[in-house]
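Take this structure, written in structure tokens, and hold onto it; I'll ask about it next.
Every protein chain of the complex appears in place save one, which is left out.
First chain written, first letter: the chains are A and B, and each begins at residue 1.
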Amino acid sequence: MTIRKLPPWAFTLISLGPALALLPFVKIVPSEAVLILSGIAIIWSVAFSCLSWRRLDEPSRAAHVSGWLWGGSSALFAILIAVGVMRAVPGASQPLVDFIDAFSKKHPAGETGFVFGVLAAAMVQAIGYFTAWLIWWGKRR
Amino acid sequence: MKNRIRVLRAERGWTQADLAKLLDVSRNSVNAIENGKYDPSLPLAFSIAGIFKMRIEDIFQKD
Partner (left out) sequence: MTRLSARSWRIIAALGFWVLIIVAWTVGGSTGLAIAYTAGAWLAAFSLQAWRRQDEFEKSAQKFSWMFGGLFGLLISLALLPAATQPGVISPLIGWVADALQAQDPVTPAFVLGAAYIALGQLVGFSVCWVGWHVSKR
């Protein structure tokens, strides 16, 4: 089977492969080698995601666009609410602080917190995106 | 997609703004559709056909 005949979901899996393989090696301050490999993994992901996109039909594209628009932006809004709760409710942020502090022994707390903030936001958006994508298809069964 | 909207609009002496108002869309939308830079959705295509009292396939042609 040539690469052209692969279905869109196969392209998605191929695009994520290198990134997932690098996950065990990611640290708060990764080595230069891991940084370079991560950069290559991102470029690889983008390239195969574009190929996957071109193979998608119109409704599938509409599902992804709708998923990212509503899921991604709702997730950002949810993060904003969570920040407000952490600020307003005494002790609400303590579990988060304790969790991040466990990783802060070798690196400054600020740097660790920042990286966790970035990853948490990206993850929440990914969850929001996937949820909205499922809802889009669920409504059209 | 190619279309005859500009010609049909000119035959009726309408500006892009006039047509935009009839379709309840922005003038930019009408401009983009006329220039073939944007393909309208099916409901909008039906609205356009209804305004000109023609069939969709008489207004829009595949490239």
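Rule of thumb we're sticking to: a contact is a pair of C-beta atoms (placed from the backbone, for glycine too) under 8 Å apart; a residue touches a chain by one contact, two chains touch by 3 or more.
The structure presented is a predicted model; accordingly, all values stated were derived computationally and were not measured.
Counted over the whole complex, the shown chains touched by the missing one are A, B.
Considering the whole complex, the residue from A:Leu56, A:Val115 or A:Ile135 that touches the absent chain is A:Val115. Counting over the whole complex, chain A has residues 29-30, 35, 39, 42, 46, 64-66, 68-69, 72-73, 76-77, 79-80, 83-84, 86-88, 93, 96-97, 100-101, 104, 109-122, 125 touching the chain that is not drawn. Residues 24-26, 28-29, 31-33, 35, 37-38, 40-41, 44 of chain B touch the missing chain (whole complex, contact as defined above).
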